[in-house]
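Just one protein chain is left out here, and the rest sit where they should.
Right after this comes subunit A.
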Amino acid sequence: MGVRDEQKQATREKVLEAARDLFNETGYEETTIRAIAERAGVSVGSVFTTFASKAEVLSHVMDKRLGELYAEFDRVVPFLRGSTADRLCSIFAIHYEFETRRVKLFLAHIAASYSPCPDPGVTPYGRNERLTQMLREVLEEGVARGDVRSDFDPQLAIDVLKAAYAWNYRLAANRQASATELSALMDKQIQLIAEGWRAA
């Protein structure tokens, strides 16, 4: 990597870190690119040479965070034990534990997922293949073990799980619900759906 590339990379890191903190402290809509540049100690122009828009900054902030989270999952998932429902409960509990550290940031991420952005490199919530893939593997393993009915369409269960997972964050937003409370609610939702997929 040349000096120039290294500088660019350093700017990028600083911008992402500043944006992550500002989005979470003051909110996504309220944060301007100017404020991000100021916090990062770089010029407004250099933010725009790296990112096309604020939406793209948000997407990359989340990408980076989720990258770290999913690296952790790669380590953890092989050691999950218990029924398919138990495994899913663990996976979502880890998500809640991680995302409730920066609730406002995650809410902005969900809000953005209803507003398509034409900029390249924007991955909204719901389009993250890693979460979908992880859930699919757990469900398919469940089928293989005879824990989940074989005529069960995993994609439909994934739809339902992801929808419930995201919506539960409202409790964190409105009532400052803790990760433990969110996980407890998600556990109930998973158990409810699991009653339908259990092999007869």
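As a working rule, a residue touches a chain if its C-beta (ideal position, glycine included) is under 8 Å from a C-beta of that chain, and two chains touch if they have at least 3 such contacts; residues count from 1.
Just so we're on the same page, contacts and distances are computed from a predicted model.
**Q** Name the absent chain by its UniProt protein name; which of "5-oxoprolinase subunit PxpB", "Glutamyl-tRNA(Gln) amidotransferase subunit A", "NADH-quinone oxidoreductase subunit K" or "AcrR family transcriptional regulator" is it?
**A** From the listed options "5-oxoprolinase subunit PxpB", "Glutamyl-tRNA(Gln) amidotransferase subunit A", "NADH-quinone oxidoreductase subunit K" or "AcrR family transcriptional regulator", the omitted chain resolves to "AcrR family transcriptional regulator".
**Q** Pick from A:A19, A:V61, A:L88 or A:L107: which residue touches the chain that isn't shown?
**A** In the complete complex, the chain left out is touched by residue A:L107.
**Q** For subunit A, enumerate the residues touching the unshown chain of the complex.
**A** 27-29, 107-108, 110-116, 124, 126-127, 152-153, 156-157, 159-160, 162-164, 166-167, 173-174, 188-189, 192-198
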